[in-house]
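Here the complex is missing a single protein chain, while all its other protein chains stay put.
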Amino acid sequence: MTAAVRAKGASRTKVDWFLLFMRVALLSLIAIGLLAFFAQQLDPNNAFARWRHGGDAAHTLTGDQYKGLVVTGLSQGAMYGLIALGYSMVYGVLGFINFAHGEVFMVGGFTGFIMANKLDEAGYWEGGAFIPAVLFTILVCTLVSMATAVIMERVAYRPLRGSPRLIPLITSIGVSFFIQNAVILLFGPGAKGYPSNPDWLQQKRSLLGLVEIEGIKIVVIVVAALSMYALWYFVERTRTGKAMRAVSEDKEIASLMGINVNRTIVTTFAVGGAMAGIAGILWGLLFRSVIATTGFLPGIKAFTAAVVGGIGNLGGAMAGGVALGGAESLAPLMLLEPLGVEGASQLRDAVAFTLLILVLLIKPTGLFGERLSSEDRA
Amino acid sequence: MSDQKPILEFRDINTHYGAVHILKEVNLAIYPGEMVCLLGGNASGKSTTLKTLLGMVTPTSGEVVLDGEVVNDKPTSYRVERGITMVPENRRLFKRLSVLENLQLGAYLRTDKDGVERDLERIYSMFPRVKERLSQKAGTLSGGEQQMVAMGRALMADPRVLLMDEPSMGLAPSLVRTNFELIQQIHEEGIAIFMVEQNANMALSLADRGWVLQTGRVVLDDTADALLANPELRKSYLGEA
Partner (left out) sequence: MKKLLTLLALLLSFSMVAAACGSDSDSESDEGSATTEADAGDSDDSTAHHGDGSLGEVRVEAGSEVQIRSLNAITGDVAFLGIPNQRGVEFAIEDYGQIKGFGISMGTGLDDLCSADGGQAAAQTIVADEQVIGVIGTSCSGAATAAAPLISEANMVMISGSNTSPALTSDQQGNAGENYNVGYYRTAHNDLFQGAAMAKFVYEELGLTTAAAIHDGDPYTEGLATAFANAFTELGGEVTTITGVAKEDTDMVPVLTEVAAAEPAALFFPIFQPAGDFVADQAPGVSGLENTVLLAADGLLVDGFLELEQSEGMHFSGPDVRFGENTNQGTGKTANDFLAAYEATHGEAPSAPFWGHSYDATTLLLDAIDAASYMDGDTLVIDRAGVREHLNMVRNYSGIIGTINCDDFGDCGSQRITIIKHDSAADIETSKSNVVFEYAP
């Protein structure tokens, strides 16, 4: 306590200076990049742009291209957000990061692949049967992912309840490898294609005359938003949701209220799994291809989103997902390209993790994270 | 008193944490509507007694009896459903939940909606300050307000026996008296109170009976008046030289 107070009052250490330098450097990079972007949108042939692009004028983005980036960032971010919810919920309740959560998402995508192809063979993946077929597929994917998450909890994590939190964390990495390899064993290592969506879903449609979006992206954004709303309602408004929040704060007192803590933990995994399952099938419908490693990168990104938003905070997970998706899609062209970085789009993963670093440097609890007092976490 | 059957009983209870023997052959009985207190120094086994009563700790031998039924292997929820609940030490509210949600969670197992509604009203009239802050997060309340919510939350379970773990701990001295008045008030509604308290003077002045626990063993078991008069107790717990 006293040490902490002294550290705050005393002069900065070298580490503090380094962190300050990092903050300033990253923020100025963003500021300069944005300035350069606006400058080259106004005048592609300005001196800075010519300097950074080897003497040539910069290429400006048209309004449609810009909107396209926003839409793709939003749909990507919505899926990150859905997955991030599962990380955040499990962290809230059990205090560890379930790194196998990305595989729950992948299982959803694979289930979608199987369902969609079976339905396609039977002729239900087109015409009037398409909508019920898709809804049915979403339902099945949700259930399969949910079951995967629940079984994972029962088999791998419950026996470890009460052990130091590093142990389930390491276990979750093992579980992740197990599921990935089980899928490779069952379906092979290659990419698996979804059947084509009907044309009306692939075509661009105008939204209020403002922006043209492919139908499928509208579906992704709408379904993700509905799912998030349903989750919010469940957690905030229902009896089980309240129990879940109570368990995440204080298991002992929650059980004193008569709450069945084990069942609530299972519910948490189930709900998180369901969200990941929905993300999985949306991913499949949008990109029409899944592979055993599909869960890895989106899983890591979603974890990043959860930390960016403030881990344990559900609203934060959703916001973090959208922020991450948006940054990935916009920053390469709005910050890096104007600075003359070549092949800026290759750096999207770097952008995502730089965003994480930036948030951790400036607000270590994440955008919406609450600073927990020591009493809370004792 | 003895013509009634006890609600909750310990019969020769022994508990262990690993190899450490905590409670040793403890016998207790709580009768409907009475107020009793458990005194004891640090590490004498007070908290373990409460946890064992609620089923958060399973005894290694002996019987926990609830309404004549041995409930050793029944979960906490089973006991809560049958009218046993606790106001925990340091209140332990769900700080990120609203005051109303805290109260609602107190009634988590109840299915009688009307009864719950009635009890909520009763708590509002008992603690008007609580009613003003229903939508606030519990963590933002003052210590005294939190104490009210903690009691309200326990009362929402419609208990017959209310266990209180150090109710005056961490409260400003000015609040301690109000707090005991509240306990008195609850007691007057016919709820049996089992209180674990450091403030032995105050506790015994309210209670009907009391026990003194020393290194896991009950060393004194008497009426409150007799305990207050006990010279040995006065020396060790009541701060008299």
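All chains are identified by letter, namely A and B, in their written order; residue positions are counted from 1 within each chain.
Throughout what follows, a residue touches a chain if its C-beta (ideal position, glycine included) is under 8 Å from a C-beta of that chain, and two chains touch if they have at least 3 such contacts.
Owing to the predicted nature of the structure, the values given are computational and were not obtained by experimental measurement.
Contacts of the undisplayed chain with visible chains (whole complex): A.
Residue in contact with the omitted chain (choice from A:L160, A:V266, A:A350 or A:L367): A:A350.
Although one chain is not drawn, its touching partners on chain A can still be listed: residues 59-62, 64-65, 68-69, 72-73, 76, 95, 97, 165-166, 189-191, 193, 196, 204, 212, 214, 283, 287-289, 291, 293, 296-297, 300, 303-304, 307, 311, 328-330, 332-333, 337, 342-350, 352-354, 356-357, 360, 364, 372, 377.
Definition applied: only the chains that are shown with their structure count from here on.
Spacing of chain A relative to chain B, judged by their CA centroids, is 45 angstrom. On chain A, the positions that touch chain B within their shared complex are 239, 242-243, 245-246, 249-250, 252-260, 370, 376. Residues of chain B that touch chain A in their complex: 54, 56, 75-77, 80-81, 85-86, 88, 92, 94-97, 101, 104-106, 108-109, 153, 157.
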